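What you see is the complex with one protein chain gone and the rest in place.
Now for subunit A:
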């Protein structure tokens, strides 16, 4: 009997495998909420099913939206059709069950940016009270090619198809069953796809956080509906700062060098952001590599504070948190310590031309601020051009610092009025967009050390930034020639190989890197599947430890508890236990690195202040979900399904009547009440 049951179970799983083909590589679009709106995509709780149709031509679009006889359709969208007009028509139609977008370079338009035309317009420094003629991009439209798709709310699931083999499976299913023959409609059975991406949160952050709190207080089985976007900023300084002494640091005048750490796109955790973010990160890391040795030998009077801000795409999460901490005296320095600021924006597409220095015209109306900024520009003026006094700042972390105090500062970028990046915050902003190209015939290892043009360009920018930071910190000009960024380091970091590499740097510290530097804001809840690439925060933290740290001879337990030793200072440094370089026979010798690299929490102050509807701070949260998957199968027509159900019900009721009439009547005395109750309970339980 048991064996029979086991046999049945084996049979039943293989029947499921015969019906459904599960798609493994799924890249969904998820729902995000802020104080007033929800954006992203939602599916129904038991998935959205639709008949497959490949959208290749205009006639396909008409078929899907009006003339096709088997709605709703699950659209397989070619790259060329993924634009605002087509997606809006799909959104307004009731015949579309979902969209799967083919992500490839064939058919890609000249530009595609799903971000808005004016990034972060409500949380920057320009508002009604500060530079009102420059607010809301009245002065300059920074992202004119933006179509705003990432900020629309879709009621059907949208998935991305990145795996070419999987796309082939879908196309084959479509060609075998769903293709139109001689203009007539295809016949059942048809190939259908079901997408599951049910999001728990609705309406906006205020509602979602209220419901989460209600669940936690009163429900037996609490469910969290959404999480605030949070991660860590990475910071370091040329002179170590005492991490336990918060508030104003005595006798410290600090020059801040900043850049952003994150990117985003329409889909979840897909953000190559090569020109948008990686160019800035790599430049700042190379700057630190160039500057650090000289600042140890001939230290300038001012301290230089390097900071990588996380979450800048979502209304400046990281920078607003750091400014908030500084104002609350909850950080190692405060606003009085800050002398000036230099931010590195998008610097990758320079192509031999100069860089542009953006400054804020409103704060420069003040004479003292104006002279300081002009001085800063003078130090950078070797390779870069100053801009007209009427142009506002581009979207940058420096805007949040300006909101708190009018400090002198500059933002370096490769664009004058609007972005040169034609794929800003999209999946196509990858190494190819940065023009990282290798000559043919190189092995992956050779590609890792080859100095591409892009690497050389970024290294030049890094050298410029390093030298001007040194001068800005009050260093002497005679040391400037020793400050040069190494293009090899830059080419390591921008390598585009797809295999995991063991990178051996000059300080014999080895890191394993998965080199497609996919940037995303990582989250703190456990049920979401972890992304396959290492979080960029860790990557930057360890590279900084490598570049600025010293190797010590502490043991592992000493490394984890350095306060026990009198020579080590946990307040000034952090200690990392790292695996060493792979030696010839494959073994590694781990050791302890001491560096002044720290992480600081990057979560919006709105969540600390519990102002979920805040207008001043970022209120972005991401919804939770249970499962995200996709599968394809063949469907029969509606009439056939209905007929099957009716026949099944008929057979079951006939069997019941037969059994009742034969068995029950002979064993029980007929009482009207009994029959009534039995019938009542029977129908209840159905």
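Convention: a residue touches a chain if its C-beta (ideal position, glycine included) is under 8 Å from a C-beta of that chain, and two chains touch if they have at least 3 such contacts; residues count from 1.
The criterion applied here is as follows: contacts and distances are computed from a predicted model.
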Fill in the blank from the handout: Answering from "U6 snRNA-associated Sm-like protein LSm1", "Gamma-secretase subunit PEN-2", "Eukaryotic translation initiation factor 3 subunit L" or "SRP54-type proteins GTP-binding domain-containing protein": the UniProt protein name of the missing subunit is "Gamma-secretase subunit PEN-2"
Completion exercise
Cross-chain touch to the chain not pictured, restricted to A:113, A:150, A:212 or A:541, is A:212
Practice task
Among A:227, A:325, A:360 or A:568, choose the residue that contacts the chain missing from this document, as touch is defined above.
Solution key: A:227
Problem - Contacts of subunit A with the absent chain, listed as residue ranges - result: 42, 45, 198-203, 207, 210-219, 223-225, 227-228, 230, 603, 607, 610, 671, 673-674
